[in-house]
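Let me give you the structure first, and then I'll get to my questions.
Coming up: chain A.
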Amino acid sequence: EEPIRIGGIYILSGSAATYGEFAQRGINLAVNEINASGGILGRQVEMVYEDSQGKASVAIQAARKLVYSEGVDALVGLDSSGVAQGMVPTMPELQKPLIITHAATPDVTGKLCNAFTYRISVNVAQNMKAAALVAEKLDATNWTTIGPDYAFGHQSWEFFGNYLTQIKPDVNLMSETNFPRFGAEDFTPFIDRVMDSDADGVLISVWGGDLVNFVRQANNRGFFEKDLELLFTVGAATEVLSALGDEMPESVHLSTRYWFDGYDNDINTRFVKAYVDAYDGPPSYNAEGAYAAIYAYKKAMETAGTTDGLAVAKSLSGMSIEAPNGTVTFRKGDNQAMVGPNWGISGPMHPEYGIRTLTDLQIFNGEDVARSIEETGCKL
Partner candidate 1 sequence: MTSPILTISNLTKRFGGNAAVSNINLDVIRKETMAIIGPNGAGKTTFYNMVSGRMQPSEGNITLDGKDITGLPPHKISKLGISRSFQINNIFPEMTVQENVEVVLSAYHGHSRKLFNIASRNAGIQQEAEELLKRLGVDSLKDRRAEVISYGDKRLLEIAMVLATRPKLVLLDEPTAGMTPEETRRTTKLIKSLADSGDYTFLITEHDMDVVFDLADRILVMHRGEKLFAGTPAEVKIHPEVRRAYLGEEEDEVTGETSA
Partner candidate 2 sequence: MSGIGSALLNSLDIGLLLFIIAVGLNIVFGVLNIINFAHGALYMLGAYLAFTLINIVGMPFWAALLLAPLGVAILAVLIDRFLLRYIYSRDIADSLLLTFALLLIINESVRMIWGSGIQVVQPPQLLAGSMDIMGSSIPTYSLFVIVMGLALLAGLWLLFNRTRIGRIMRAAALDRDMAEVLCINTRLVVTGVFAFGAWLAAVGGVIAAPMRALDPGMGDKIIIESFIVVVIGGLGSFPGALLGAIILGLIHGFGGRYFPEVNMLLPFLGMALVLLFKPNGIMGKGAAA
Partner candidate 3 sequence: MILDVRNIQTFYGESQALQGVTLRLEEGETVCLLGRNGAGKSTTLKSIIGLTPPRSGEVIFNGKQIQGFPPHRIARSGIGYVPEDRRIFPSLSVRDNLEVAAYQRKGSATHWTVDNILKKYEMLGEREDQDGATLSGGQQQMLAVARSLMTQPRLLLLDEPNEGLAPVIVQQIGELIDDLSQTTTILFTDQNVRFALKHSQRAYILEKGQVVHQATSDELRADQATQERFLSVA
């Protein structure tokens, strides 16, 4: 029988190509496991990838190609928020389900939501609500941010500020914020600026290679010796931690959408082991998301008994699956998975992986940090 084809749209070239690669790793593991145990509906699973180049226009053409030319039954993917924003509105046209595994913009399961679009990963709103809960317990009162100068950085700060002032009205959100250009490579001016200011709490949403540069430059500047509460919103991403090694300071708050050491269940144990065996290092959050997405399709297709796009999309809605990060439910009404971010404090070096460990790990409950359906603006 013909295999089931699933299309993956990720960044496969340029600076952020590493994220596409992580997703591919997670997907590979899932696909191999599924195929080894008989596939989906008795059919083997086959992946077809397209490079989004991080551009909405490219991703949209890629999706059309995957659906109309490659004949895929379902789509996974999307790393960048801009790509997601552009692509999601075209999904009803394609009549195939899409599970977003990485892009974090709230809108795609908010005001842009539609019946074909799902997200299995944590979004900015969820993560920032958790961040606010972490910040609530800290002594800092003057908060500012350092984030990339595009939607993600600005949105993170907005959501964080809103939640934090709700639960802790006496904090001060500084008007002096810092948004270095994405890919700027030099963050020293912004680091100096924060050090010269009255801030005692900083939300840092810089990520990826930029974050690596940021941390190293901050070390040079003595930034971490100052008495500041630091929240790194994507700080516990394994690629960043392994690049930095012990240059990542201890005792700062790091978040990730999935911490490999945080879940004590069989699926996670199996997943982490398989990943470490295959790729020689701990899995990153977006490898986990992509891994889980394939299993989500398996369950949805088997529930629907078909690979028909509309039917599969329908059965995804409200569905729960067991994933490395526990039971994951796509909430009816906005199709956002109820998953909680992981926040912890950077601790001693991990004996095997050469990265910082997370101590005092807090795994937030997905429901607790999610916006209500009314707040999302999604009308399904």
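How were these picked? Simply put, all candidates are chains of the complex that A comes from, given by their letters.
Going forward, contacts are C-beta pairs under 8 Å (C-beta built on N, C-alpha and C of every residue); 3 or more make two chains touch, one makes a residue touch a chain; residues count from 1.
These numbers come from a predicted model, not from an experiment.
Although all of 1, 2 or 3 belong to the complex, chain A touches just one of them, candidate 2. Within the complex formed with candidate 2, the chain A residues making contact are 13-18, 20-21, 149, 177-181, 183-186, 188-190, 192-193, 196, 208-210, 212-213, 216, 220, 222, 239-240, 242-245, 247.
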